[in-house]
Structure formats: C-alpha cells, structure tokens
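Here is the structure we will look at, set down as structure tokens.
Heads up, one of the protein chains got dropped from this complex, but the rest are sitting where they should.
Per-chain numbering from 1; labels A, B, C, D and E assigned in written order.
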C-alpha cells in the first residue's frame, strides 16, 4: 500500500529526476511528473504535467492535490544570474506559494554543496555553519534553504534541504572521491526525507559512505539516512585517469571544487 | 574468574532486571538480587533480599559488602508524584546513602530519555544539554542524574547514568524505530558500565544501532559501548501495524513521544 | 498604575523576602505575603497568608487569584535531606500544582549557585552547563529548575530561575567578592523577571557587577537585568578581615565555596 | 582631510539615508547620493545621481569612481515578493556587479534583524546562527548577506552586513526597548564599518546600548562599534503608551516582532 | 601589610620590568629583581640578583625562598631561533625547575599575542583556540604556555599566562588601537594574577579597554581584571601620523601584525 496518494516530482526529465522516477515509484498511488522539458510518457501510476517553474499559475495548478513534493527542478549548475533568478529564485517562490495555497505538507528540496562551497576542504562542517556560496547557483541554493525555512516557521510546511555533493553514475574526478552521492544513495536519502515521521526544517548533506568526508551529518541523524555505497570502490580508476592535485589550486582548496575557481557568467 | 565479589541488582523482579539477572551472571561471585516485589528463588551464585527503596535501614543493609550496584529499581513509567517521590527520589537518596556508608565504588543507574523528552525529535542531542523532562517520571530521572553527580563530586562514587530509550523485546511502534534498545544491547551497555576502567560520572544514551537516531553518544565513547542490534530489522512489521504519524502531534514532535502529550497523574 | 493585580511573595518573613516586600511594593495592587513563620502585619496593599509549602491544600488556596509568584520560600541553606525534601521538593511541587490549577502565568524562582557549586572557580560558566550540585540544598535547587522546565514545556507556565550567588547586606568573605548580590540588585533582578515581556523558561545568575565573575549571563540578556552595585567597594575591608586563601582548599577551588567542603547533614 | 575620495550612499532620500548624508559628510571629499526617489539638491562636496537599483546600466555607472558604498537603498519593509525581488534581489546583484566591475573595495550593507526574526525572543543569538527570516523582506536580506559573502570569497570585495534592529528617532513600542538603534548610533556603526582597517565579510547587529538585548555582538568586536544611546531612557514613556504584552503572542515570542505574526503580501 | 614575603621579578631591567618594579612595590616585603642586564641598585625592600635564564644553577638559586614569580624576562621580540631557544625555551625550563624544586606556588608569565598571531583580524578569539604562532618568538610563547600547563597538571604550580598585546607608553600605530595595553593596566593585570584566590592554569589577553577588540576575555573573568585605559584616547593622533591601511596587507589581515609579514631571522 503506497504511503502517499500523490507525489510531485519536478525536474523529472533530468538525470536525477529520471532515477527518482523509477526508484520512488512504489511510494505513491500517483506520481505526478513535471519538467519544462518533455518528460517521457506516463506509465501506470504516473501523470505528466509540463510546466515551467517561472509560471506562477502553472505552479499553483501543479501543486494541487499533492501530498509532498520532491523538487529536483531548476537550473542545476552555474549559469547567468538571469537564468538562475528565473528558475531557482522566482521558480522556488512559485513552488512554495503553490504548496502554501494547496496545503502541501512536505517538500524535499535539492539544495547543493555549492551553498557552502567556499569552506576549505580541510574543515569538516556540519549543517549549522553560515552559507558560503561559490557561484550564483550556490547563492540560489542558499536562498532556497532560507525561503523554505521561512515557509516552515510561518506556515508549517516541512522541508528537507539536501545539500547534494556530486550525484553521478560514478565518481569521475578526485574531488568526487569525497563528494560522490550514488544514485541508489540519492534514492535512499529522498525516500527517508519523505518517510521520516517528522523533519521540521532540516539540512542534510547528500553523500555516499565515502572514506574522505567533508561533511558531518550527525545533526540530521533523526532522518535515518544511512548510505550504502562508497566512492572508494572507484579510487584506483579515478586516480589513474586524473592528474595529481596541487593543494594550492582553489579547486582543491575549497569544498566547492571547480566552481570556486571559475570566473562568473556574464549575461 | 568473576570480576566482582558481589554485585547488587535492584529491580530484579522487573522485566529488565530479569534479563540482566541472567546476562550479568558471570560478572560476580555473588549476585545479590533485590526488589520490593517477590523475586524468583536464588540459584547458585545468587542471593535474594527483598527490600523497598523507601526503607532507609533496609537499603543500608542491602548495600553492605557490595562492590557495585546495577540500579534498575523504582517506578519505571509515569505515576503520581507521591509514588515517584517515594521510590525514585527518597529511594535514590537511600541507595546512595547506603553506597556512601558502605564504601560502594560504582553505580549503574537506569535513567531515562524522559529526562530530556521535550527536545524536538529533529534535534540530535548529546549528553551535555540541560534537562527537559516530560513527566514526573522524567523529573525524577533528572533528579537522579543530579544526585549521583553530587555523590561523585563530593564522595567519589562513580555512576554511569543510562538514558534508556525503549527497552522491549522488539520495537512495537514507530517511535521505537529510533529509540529501541534491545535486551542484549542493554546487557552490553550495563556490562561496559561495570567493567570500564574509569567512568567518573557519565551520561550515556541507551539505544541500539538504529538507523534513525535522536542521540549522539560521542561524549561517552570511552565507555566502549557498541550496540549490535538494530530496530531496522523490524521496520516493515512495525509500519504495517501502526498508522502514519502526524508531524504536528506532540507525541511525534518531541523525543519523549506519548509522555509529552499525556496529561499528568493526579494523586 | 500597578502592573499586576495580585502578586504572591513566598518566604516573606525571611531576609530576602523582607527586602522584596518593600522593593516590589509598587508592582501590584495587592501583594500577598506568605511564610510558614509569622509575617509582620499587612500594610495597605498587602495581605498576609500563613502557609507551609508542604501543605498541598494550603498551597492551592495560596495561589488562587494570583498573577505571578516570587518564590523565595523553602529551606535556604544546607540541611537534612528530610527537611529539604519537604520544603524544596514536595513544597515546590505543591507550588507548581497550585499555579497550574489556578492559571498563574509566571514564577520567579530562587534557585542557587549551589546547583552548580562543583564547577571549578577558574571556569567561567553560563547557564547551559549540566548541574553539579554541591549539597542536598543544591540538589533541590537543580530539581526546582528541572520541575519548572517541565511545567513550562507541558503547561506553558513561565519561570525565571535565579541562581542567586551570595545575597547579603555586604560581602563578608573573599568568595563573596565574586558572588555577591546586593539587595537592590536582587530587587532589580526580580523586577525584570516579572516585567520582561517574555521569559519562557530561563536561568540567570544573580550577581552584582563585581569585578571577579564566575558566571556569564549573556544567554539571559533579553531579560534586561543590569546590576548597579559591586563587591569591589568592600574589597579592602573584606581582605583586612579575612585570611589569605589557600588555592588548594576545596572551599576556594570550587564555585560553591564552603558547601563543597562541608560534610553532609545526617538526619 | 577626508578619508575617502568618493563615497556612494544609496537610499539617500529615505529616513536613514537623510541622517547618514549629514553624519557621514566629513568622511569623503565627494559624497555621491542616489535614490530612485528625488533627493534634495546637492550641497558642496555632494553629487546627486538618481538611479533605480533595478537598472543594471545605471548601477554600473553609479558605482564608477567610488571607493566604498553605504547601501541603504531598496525596499525597507514587507512588500510583495515581486517588489522585493526587483529592488532587494536583482538590485543587489546590480550593485555588486557594479562594484566588481569598477573595483570598489568595501560595501556597508543595510541588512535587517528580519533575516533572523524567527528566533525566539528569549534566545540571545550571535551572528553565526543560520538564517530564520520572518518575511519576504527578511528572506531578501538573508539573500543579500549570502550574495555579499560570495563577492568577498570570490572577488575580495569587503562587506559589513548591518542587521539593523529598529532605527527610529526614538523607541515607540515595547519591542523597541530591546531592538532600538538610535540615529547617532547608526552613524557610529556605519562610520566604523567604513573606517575599520579590515572587515572581510562581517555581520553585526545594529542596536543601541539597550538593557534588554537579543543579540550578542562579540564576534564583531574588531569593528570597534560601541553604542552610546539606550532605549532605557524612553521606557517610562513607552510603557505608559502601550499595552502589557501577552507572552504567547507571536509578535512577542519571536525576535522579528510583528513581522512574524503578519500574513504575507499577495501580488 | 604586604601580601607576599618575597616576590621575584625577572626581566627587571627591561621596559615592562621597570614599570612593574615600581607598581608592584607594595605587594611584597622583599622584591627580588633579576635580569641578565644590569638592574639599577636595590632600594629599601628590594634585592637585586643578576642572572641569565640560561644558567640552570643560577635560576635554582634565584627561585629560592620566593612565594611567587612575575616572569617578564627573556627575548621579547623576534630573533634568531638560537637566541630564542636559549632564553625562552631553555630559560623557561630552568625557571620552572627552580620553582618546582623550591616549592614556588604561582607564576605570572609574560606570554604574547604572537602565540596566536596568525588568526585573522576579523575573528574575535578567546583563550581556548589552538596556537597559531607568527614567529619563532610566538612559537616560544606557545611553548611556555604548554610547559606551564604541564607544571600545573603534574606539580600544581599555578600560572597565569598573559597574552600581552602591545605594551607601550601609548599606541603608536593603527594596529595598537586594538592591541594596546597601557602600563597601568599591565600593573592591574599582573596584580590581579598574583592576588586572585585561585588561578589554576589560566590564559588571559593583556589589553586595555580599547573599542576595537580582537580578543574575548570572558573565560578569565574569575581573575577580576578590568582595564581602565583605552587606546581610543589616542586615535586622532595615531591616524594623523600613519597611512591608511590596506586590508590585503598581511600585517593588517592577521592579529600578529607586522610579525606575520616579516621574513624570518637567520642565525
């Protein structure tokens, strides 16, 4: 018996959305799938609604009759401020207004390690440190954590903010040996975020059980997320394929990696 | 060769006492078993002494010639203030006075998570946070932690306070998926509390290796307690048998569960 | 125009009660004065009700039609456990039950530095550290802080716990150069505790603006308590009259002073 | 001899801008005054440039040949998300892009206590706690703190974020007895923020030397800001003019006051 | 009546030693003055003993019949490692061995802010942070703090380590507006370190009541040190005489000032 009547998954056409579409299938009687890009056709127990996050009316309709939201939508890497503004700032406002007006109780929000990317690699941080974004993208994720906190404190809408590390089929550079989140571990993390009896407003780092760790998830231990994969499996392959890092390179010194060294996007 | 000459186990007729009677058997040449209720007859290496915690003279005699005490006695759930006062406050005073006068060196004290039951479920706490009891029972356990601290600071009597979660044969509701302490893990915890080379005055949470965790035992890592069971084994069964929790229900919001929502006992 | 309709002052016959009777006079239309000892006759705007804290029915009547309580009653120094139990444990329960049943909204509770007396003198502590009582008296004050926390968390009754240092007309030994609370500063502290817009459950150290400080009141700065007296005024006189302290003496090493060194009271 | 060649003051037509225009006059050879509303005519040592924060090209021109910026511009109370987005989010981006392109070294940014307005009144917080905004306005100020952190970490532009309490000629309600910042203290704070040898990225609470304090500025003590006024001067007048607060009212329970209780603005 | 029978002051020929010789005069019946440089002749109540810290036998004799030591001796600024080794490392060992063998109970040790000079100027630190020395001199002061901790933990010799900022007649550069310690405040600090009833092993920052502060002395508040002077008195003069600082200059960025930027001394 599914736990939810209807679950909304945004960003359903993206890489992570595609994984979660499959892995969360059993959790809801109906999975509503949305993206501004085309989503592959609905199967049994699914409904597809194309929608741009920037479209306030569309988002209000999209969140109707929904128990909980898994929000993977929006711009997912550095981009112009204008593009990030539209999807990740205005879009997030539209999503939460929809949730508020439609009485949605819980959101799982894909935040990012880039909200804290300027902490040095040698400092293990937990979820209580002030933001140190490394990009407009990271600034928008910090904004999302703050906006969702507001909607919890004022309206009681629960949110789990997932500060996702590097979510890929496998680690492909040395930084990912510390920051990798496997697809199955992402599914475990989202699943626990949906099912935990109470989450309030919580921030949790999305990482697998890697040996190198930049983040301490103790504060979120009530969630019950325990990763099962590890980047260590891929170490030999990764190290053979990539050059020895220079500890003075900003991309090595800071948790956000290359984002901290890159120039920024002009409109 | 047993580690102790004589060990006193109070509350020996209760559920936890019965478990520990069996599991701690090898630790002492003589296990002295006590309760105000009848205790089943002494076997080899045991002696049974019936005694009410409220009886100061009886407690003085009970603690004679004892190396260490495992104190499971007293009221073990919410009750009238009068009853709790008699067993858990006056009774505890009697026990420690007995220990002081008879030179007992160490006590393992069954405290409870209800001493901190009003912390929100989403906040992982360690043993240094101020008390937030959720019941007269919880207040009496907070009192016990403070009284034993006094006897350590002034008289050097060591105590390990076990803030026991939910100690039952198996978890039977969703809260216990986080708070469960298996019987074998209880025995491990009490055993380490008796055998660790030095404990001073220490507070440790009594929980199994559950995935959902409300408590951080890092501060007590010198004890050497490492649980081996997990509530996760029972998740499916528990979830099938119990309704979906409402995150706004006090029994879900606070660590103490139902104790935080219940009205209180009138005399 | 007085701020309260009726204020209850317990321990009104004691030294601190006598001071507060005079200094708080303007705050309420009626000041109800109570003690188990005789209280000098009521003046205009006063009513005297003799009552023993251990008398549950009496305490229920005493707290009727009261807006707030200043609880200075109870045993105020080390004594037998039995005496402390009766006044400071059972008596406090009676007081809070009275408040709960009569809908009293706020209590100012005379706690004591002896609830944390076993912290070393060289460690500056704030109000978040675990209790380390130095006496049965100190244990009973720790109990009072925990019991009042319970009544706040469960029933919303606000309490300010005043961890009073040494409240005397002037400092008379060297320890008091650090721990002294002048009578006018006591009145300021109680007054702020009654008048602050919200106090929740708060612990604040009761000390004057002494140069030597053992306690950090930053956590309670929303109360608005700012002392105006200082023990320094009396340093010369105190040092001339008292011997040079030995830093190895427990009464010097620990914050609780002589309480930490004294043997304890047998019944 | 003025410390700066040219200082830019935004929001120069507003209440705080008007004060600062006068009080900071001596600090720069030229004070450039800007607002989207008309600013009163330039005097000697001033130049007026009318500009809307939302106008990227205008902001680029506005920040040319400027040594430092005092940014008082933008929406200064709760409003529709659209209005706040335009001035406080897009506008702030425009300002920092201008600073980056024109090599401006330091910004003093008028953030607000509403970035942390949902902390309870009884909890004294410092500048390291996570944001808890109480309004769209507060969310936009949290955004500004994060965006300026990004421009410091990536481009070295220093910012002092002033979490201004209640900046008015005098306190007019009871909350302001804790949160008031006098105009002269504002000028002191901005002045120190401009003159301190190094500020990096710093957050400091903007409050006068009130007795009731919600905020701890120890972390920013290198700034050298020491307020000289106090809301206490006005207590009697304020209390006579305003009703006794109910501690259960959200506007009393939370630091943000009325903002935490108000519904939110629909477009 | 002097508090001590005999007080030893090392470094008595130096600038700070000369000040303290005069200001501490009343504290002891005999003040023993020592230096490896000539000390001006003994007056009534003084005795002069010339001694090099590197001379173990001399130091043993020097510490005989002494109640307490004020240790201002040794190399007091950056120098070759060899010179610092001899005076500040071997010399300090000789001093403490003398104290141990002669039963001296307390030492006031001139440590230095250069033991933590590599903390950034914008971070307010207390005395619990790990050492970050900025010079061989700073390393030797960190060594002294650790060595004295050892002699306290193992032999009970109390030490107050004074992390002196900039102790000069008046502040002469902009950094000193934050780090200045006036001569009278030095005397107050040394005096309290000698007279406080118990100090254990304590670290305290030696600074006057400057508005700009880099250090938080809350942890040492039991000492009773309250400075009365302030660098602010000299601000105008200092700022007129010195160039505007560049926030990117290491001498401005780090607490240790010029020491952090200077190359190091070769033998």
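Everything below uses one rule, namely that a contact is a pair of C-beta atoms (placed from the backbone, for glycine too) under 8 Å apart; a residue touches a chain by one contact, two chains touch by 3 or more.
This structure is a prediction, so every number in the text was calculated from the model and none was measured.
Colleague: Going by the stated contact criterion, tell me the shown chains that border the hidden chain.
Modeller: Contacts of the unshown chain, counting the full complex: A, B, E.
Colleague: For a quick check of understanding: of B:61, B:226 or B:244, which residue touches the chain that isn't displayed?
Modeller: The single option touching the absent chain is B:226.
Colleague: Given the contact definition stated above, which residue among A:2, A:105, A:184 or A:245 touches the chain not shown here?
Modeller: A:245
Colleague: Taking the full complex into account, find the residue in E:4, E:118 or E:183 that is in contact with the omitted chain.
Modeller: Of all options in E:4, E:118 or E:183, contact with the hidden chain holds for E:118.
Colleague: Kindly note down the residues of chain B that lie in touch with the hidden chain.
Modeller: Here the touching residues of chain B are 3, 105-106, 156, 158, 196-200, 202, 218-226.
Colleague: Provide the residue numbers of chain A that touch the chain removed from this figure.
Modeller: Against the left-out chain, chain A lists 120-124, 174-175, 177-178, 210-214, 216, 244-245, 247-248, 252-253.
Colleague: Across the whole complex, list the residues on chain E that are touched by the chain not included here.
Modeller: Answer for chain E: residues 81, 85, 89-90, 93, 118, 128-136, 138-139, 142-143, 145-147, 149-150, 153-154, 203, 260, 264 touch the chain left out.
The definition used in the following text is that only the chains that are shown with their structure count from here on.
Colleague: Among the chain pairs D-E, A-D or B-C, which one reproduces the interface of C-E, with more than half of its contact pairs identical by residue number?
Modeller: Comparing each option in D-E, A-D or B-C with C-E, the repeat is D-E.
Colleague: Would you kindly tell me how far, in whole Å, the mean C-alpha position of chain D lies from that of chain A?
Modeller: Those two chain centres are 32 Å apart.
Colleague: Please compute the C-alpha centroid of chain A, do the same for chain B, then give the distance between them in whole Å.
Modeller: Those two chain centres are 41 Å apart.
Colleague: Got the chain B residues that touch at least 2 other chains?
Modeller: none
Colleague: Which chains touch which?
Modeller: A-B, A-D, B-C, C-D, C-E, D-E
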